[in-house]
Each structure stands twice: as C-alpha cells, then as structure tokens.
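Heads up: the structure comes next, in structure tokens.
Shown here: the complex without one of its protein chains, the others still in place.
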Amino acid sequence: MQRPWKSALKVITATSAAAALMLASACGGDDAAEGNATGEVAGPIDVWMGDPIGAAQQPTIVQLAKDYETAHPGTKVNLRFLGADAHKTYLTSIAGGTVPCVALIGNTWSPEFAGLQALEPIAQDPASMKGVYTQSMIDSTVLDGVSYAVPYDTGVRALIYRKDLFDKAGLAAPKTWDEVLSSATKVQQDNPGVNGFGIIGGNQWYWLPMIWNWGGEIATQEGGAWKAKVDSPEAVAAFTFYADLLTKHKLAPEGAATWQGADASKAFALGQIGMMVGGSWDLKTILAQNPGMEQQLATAPLPAGPGGNNDTFAGGSNLAIFKGCDNKATARSFVDFLMKTENLVPVTTKIGLLPATVDALEKERTSGSFSTPLLRAYAEQAPNTRSIPPVATWGKVEGTGAIVNAMQAIMNGQKTPEAAMQELASQIDAAIGQQ
Amino acid sequence: MTRRLIVYPAMVLICAASLFPFFWMIVTSLKPDTEIFTVSPQFIPHEPILSRYTELFSGAIPRQFLNSLLVAGATTLITGLIALLAGYALARFNVPMKRYLLIVILSIQMLPQTVLVIPLFVVLRNTDLLGTYQGLVLSHLALTVGLATYMLRSFFMDIPVSLEESAMVDGASRMKAVRLVVFPLVWPGLAASSIYGFITSWNELMFSATYMQQSSRETLPVALQQFFSSYYSDWGGVMAASVIFTIPVVVFFLLVQKRLMQGMVAGAVKG
Partner (left out) sequence: MTSTTSRRARHTVAPARAGSRTRSRWDRFGLPSLLLAPLLAVILGVVGYPIVRTVWLSFHEGEYLMTGAFNGVDNYTEIFGDPYFLAALLRTTIFAVVCVVTTLLISLAIALVLDAGSWAARIVTVVVLLPWAMPRVASGIIWKWMFNDQYGIANWLLVSLGFDSFKGYAWFNDGFASLVAITIAVVWHSVPFIAISMLAGLRATRGEVLEAARVDGAGFYQQLVRVRLPMMKPLLTILGVMSTIFAYQSFDHFLVMTTPPGGPSHSTEVLSLLTWLQAFTVLDQGVAAAMAVVTFLLLAGITAVYVKLSKEGT
C-alpha cells in the first residue's frame, strides 16, 4: 500500500476505534458484572414492571430498589417500566431469550408464560402457599399442579357513582344492570354535560364478567378439552346490553368505544360521568386528579344481571422469576424483599390495590387504606369473583385483542351480536380448545 | 401582481399546516389539565407549567436519550464510512456488474421492514446480539447504507475526473489526489447522507421495539410508544415526552439544513 493511504487509514482506524470504544463503554456499564452462578446475593438483576405500576407508583418502586441495593451491597437492580403492551414485550423477550430476572406480570399471564417454559417454579406443591397468600391469587399462579409465581397484588372492580347527582334525582345505588340503565338515563337527562355511564370499550375486563352476570360462561371444560361458550344466548345478551348502553341509549361519548379505564377515570374526574365500573385503582386515579371529588362520589358493589349474580374477575399481578435469569439468588432475595409487608403495602396502597399476602391484607382491611367507607364496597365485592380459564394458551385470546374486537364490532354495527360472538367463540376455541 | 396574490397566501397556508402540530404539541405540554380538557381550545396557556418536564427528566428519559444518541451516532458514523468508500468506488471504477449492483443498492431502500424484522431477530438471537447496541446498529445499517451510498456516488460523479487526473499526472498518488482534491468537495454529500442516516436511526421503531428488551437500553421511540400506551389519557405528559423526543432532531436539522438541502437537491436532480 502506498504511503499516503496511511493517513486516511489512520483516520478510518481512529474513527472505527472510537465507535467501538463508545459501544464497548456503553455496554460495559450493564454487562461488566455478568451475574453469578455461585448462589451469592450480588451482581445486577433486570426487573420489569408493567401495568398496574404507573407513573404514580414508579417513584416508590425506584426507592425500594435503592433501599435493596443499600441493604445488599454489590447488587444492582436495573428497573424497566413497561407500558400497556407489556404482554407483547414479555413474549418477544421469551422468544428471544432476553428475559429479565424478576417481573411483575398480570395474573392471567402466569400459566401462559409457565407453559412456555419461561418461569422458574416457586412451589412444587401450591398447597404449601395456603394461608400465606389469598387463595384465588394462588390459583392464578398454578399450571399442572406447580406454582410458578408469587402473588403480589389483587383487586376487584365495583361501581363508582356521583352520589351528589344520584341524591338530587332521588336515586339509590343501582342493584341490577336494568337499574343501571334507568338511573344512568335519568342522571344524564337531569344534568347537561354529564354522561350517564362510563363505557370502557377498549378494555375487556370491565365488561367480560357480565357474561357471568347473565348466567353464561366464557368457556367450560368438557372431557379435558376447553370449549368456548361466548356464543350462548346469555353471553350474546350480555354483550348486546353493554353495547346498547353506548349505541342505543347514548350514555357515553361516541369515542368511549375505544376507551381504556384511564379515559373513563379522566372523564369522571372532570365531572363528565355519572357512574362507571371501576377498580379501586381507578378510584385512586380519579381522586388524584380531582381531590375535591371525594365528597361527591360513592361506591357500591357491582350490579347483578338476569343470571342472579354480580360476579366479577379477580384481577391482580404476580411476581415471577424467569428461568433465563443468570442471577437467581439475587432475584429470589429481591422478591422476598418486595414481599415484606412493610415494602408491599406502600406500593399496593399507592396503586389502590389490595396486597395478596394474608398478613398484609388483614392490616389493610382493618386499619389500612381499605377500612375507609369509600373502599368498603371493594371488600364486599371481593368474595364474588371468578377466574378466567386457567389455560396456558389463554394469552393468545388476550394478546390478539379478540374479545375487544368482538365488542367493538357490535358497537360500530359492523357485525350482528350473534355473528360477532360466534366468531369470537371460534377464535377462543382455536386458541385454548386443543388441550 | 395576481401571482403574488396566490403565492403569498399559499405560503402562509403551507407554513401554518407545517408548523401547527409543533405549536400545538408544545402548548399542550405546558398547559395544566384544566386548560387541556376544554371544549373550545385555548391557544395560549394562561398558567403555563413546567412540572411535566421536570418529572420526565427525573425519570428514565435522560438514559433513553443517551441510548438513542449512541445508536444513532454509531449508525451515522458507520453508514458514512461505508458509503464514502463504496460511493467513490462506484463513481470512479468500472466495477464488474456495476449496473446490477446499483439496482441492488437502490432496491434495499425499497424493502419492507417486515421482511427483515423476523430473520434479523433470529440472526441476532443466534449471535447473542439481541438486545445489544451493536445488534440494533447492525439492523439500522440495513436501512441506511443503500441510499447513503447512492447519494455519495452522485456527489463523487459531480466532481470532474479531470481534477483528480491532473493531480495524479502531477505525480500525486491516487490517495493524495482524493484527499486533497475530492474530499473537500464531497463534504456536503457526506453531511447530507449523515443526516439522513441519523434521522432514520433516531426515529426507527419496529426494530428497536422488537430487539431492545433489556432494562435501560430502550431507545426513545420505544420509550415514547410505551409511555403513550400506558398514560395516553395524560395528554399533557405525553406531549411533553414527545417534545423532548422531537427537539433534538429539529435542532440538528435546523443546524445542517443548508447542507441537507444541497444533498437532497443533488440526489433529486440526478434521480
């Protein structure tokens, strides 16, 4: 090579060396300490948290992580907060082998991730967890007789309504869905600018349980195989009733067909909603945005449907340790740390959920944040809960948005309720029917 | 006179359409909720607040900002280098099958990202590069090298060969000729292709959202999308995050817009 090339080569080597250095130093920050296999509590762990940890709870978690690092020198907790599409993020990371060590996951995802061989077993015999955690939450961690997660928080939905407007109209809290319709209509007529009922078309958990209230089922097990029941007349009637609240009775703004819980809470806080189905966390959101509303609102257990029950879904999240974690000792120690009552309660209180350990739960009910009149309805609702089919492949139903799509197709008149529910039934069968 | 009557109002309209979303984004981010959620819009915030920005800056945003800067910076640098070498070769030499090579280079630009996203995921997984900066930079190169090479080739072709040849006849080696005569003239092209690479990488969502799963390695588009999906009823906060995300590109763009225009004009005219 001729000499003049050298100077150019120098430039090129220098720039690429600089680039390489940049990359190396940037990665080094995270990778320098590569976990450890010795079982020693040291080194970094990745911790991911999705819904329901929102903006309001993040500082609490960040502080807890710092406390943990102080208490265990040599450890490092790398936190990541996921958005509403956390489910997708977890699946991609499982497929790619880039899982975190510890994750707070939706309770309906636990069997699914366990079925993908992604989670580390927590207890070979779930009966050993009895009495430590609430039973419905233990159930949500189990697949084929093994528990794969630690129950963290739990919550139910109830009715949140504007007591001031109801009192003015001489109405009491509705006990049935028919009363919901009549009182919402009255409140809306009497108060211009107020919508009778906060429809939440974009999130299935607010209205899927209505199938139970109408006496139907989501899916039943027949000889070992799951069969969808959402095309039953009861289920069709339940979905039609909810869609009619929006389309026929116009009790919410048109856009509510795509609303999430947060949209309805926002509108409620702005004084534009007379009544909504909402979790205790939604109540928290409303009061955080408009503290003055505490005097104006009240809560009640959910209304019953023609089926004679007001059952709802037991929501919540579990802490899981991933199999792919290269620092399981630290991961376990961090989970234990988070589950201590004094570390757990501040977080669940901030979210507005109940802690899932029996010990903390009792404290919250008797003397804690759930002893107030406003939250009592949630405690009353708590026994009336059911769970969704505990199948590993349920995640496909949730992940593809099939249930939300069915409701929205009914709401915008794209399909008849019967056709939409038949299609949904075949989609659910395709996802969970094979076992 | 009539021409002016059309041209000036049209310019005002064009500016309004281009700038309004920027304006509205900034204004919304500064308004307290009571002024955001109003039926008739408030164009100027009465009680502007900065708390959304201070909150965001105390969170993960600074780190995500650095991640983006690192990835976009490395992509730009490597793209520039590759394109500079290849652009010169394609402009000055009778490379065998050059015609086909040029078609291939251009058609890279035409590839749907979805064709690459799955196999690259598999490749990065198998090479342990999934979730690393290097892996993401590699995947971004696929999006940038084609057009950058093409742009730089156009620039080299604009520089008369005679300049180089006369230098070489005068006894200078090819490298010296290139360094002294050609490089100074090709700078605008390098700048243009760099900006193109930077903006492409900075804004890229699909690869980043799929490949960058590790805590604290998220780039801004992913963070913004995730932030939006969790807090999208908090429009003020979402707008503030969007502003933080947009400002660096806009500033960078304004700083270099002159060179960029030259580059684009050169690219366009040669087609």
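A and B are the chain letters, set down in written order, and residue numbers restart from 1 in every chain.
By our rule, a contact is a pair of C-beta atoms (placed from the backbone, for glycine too) under 8 Å apart; a residue touches a chain by one contact, two chains touch by 3 or more.
The structure presented is a predicted model; accordingly, all values stated were derived computationally and were not measured.
The chain that is not drawn here is touched, among residues B:Ile49, B:Leu180 or B:Ile199, by B:Ile199.
When the full complex is taken into account, the listed residue touching the unshown chain is A:Ala257, out of A:Ile61, A:Ala219 or A:Ala257.
On the side of chain B, touch with the chain left out of the figure occurs at residues 3-4, 6-8, 10-11, 14-15, 17-19, 21-22, 24-25, 28, 36-41, 81-83, 85-86, 88-95, 98-99, 101-123, 138-139, 141-142, 145, 149, 157, 160-161, 164-165, 168-169, 174, 199, 202-203, 205-206, 210, 220-221, 224-225, 228, 235, 238-239, 242, 245-246, 249-250, 252-254, 257, 260-261, 264-265, 267-271. Residues of chain A that touch the chain left out of view are 87-88, 91-92, 95-96, 116, 201-202, 253-258, 260, 396, 399-401, 404-406, 408-409, 411-412, 414-415, 420.
Operating definition for what follows: only the chains that are shown with their structure count from here on.
The distance from the centre of chain A to the centre of chain B, each centre being the mean of the chain's C-alpha atoms, comes to 36 Å. The residues of chain B lying in touch with chain A in their complex are 33, 37, 55, 59-60, 66, 70, 73-74, 77-78, 81, 121, 124-125, 130-134, 137, 172-173, 175-176, 178-179, 210-211, 213-218, 225-234, 237. In the complex of the two chains, the chain A residues touching chain B come out as 2-5, 7-8, 12, 15-16, 19, 22-23, 26-27, 30, 46-48, 51, 54-55, 58, 78-85, 89, 92-93, 95-100, 260, 262-263, 265-266, 270, 289.
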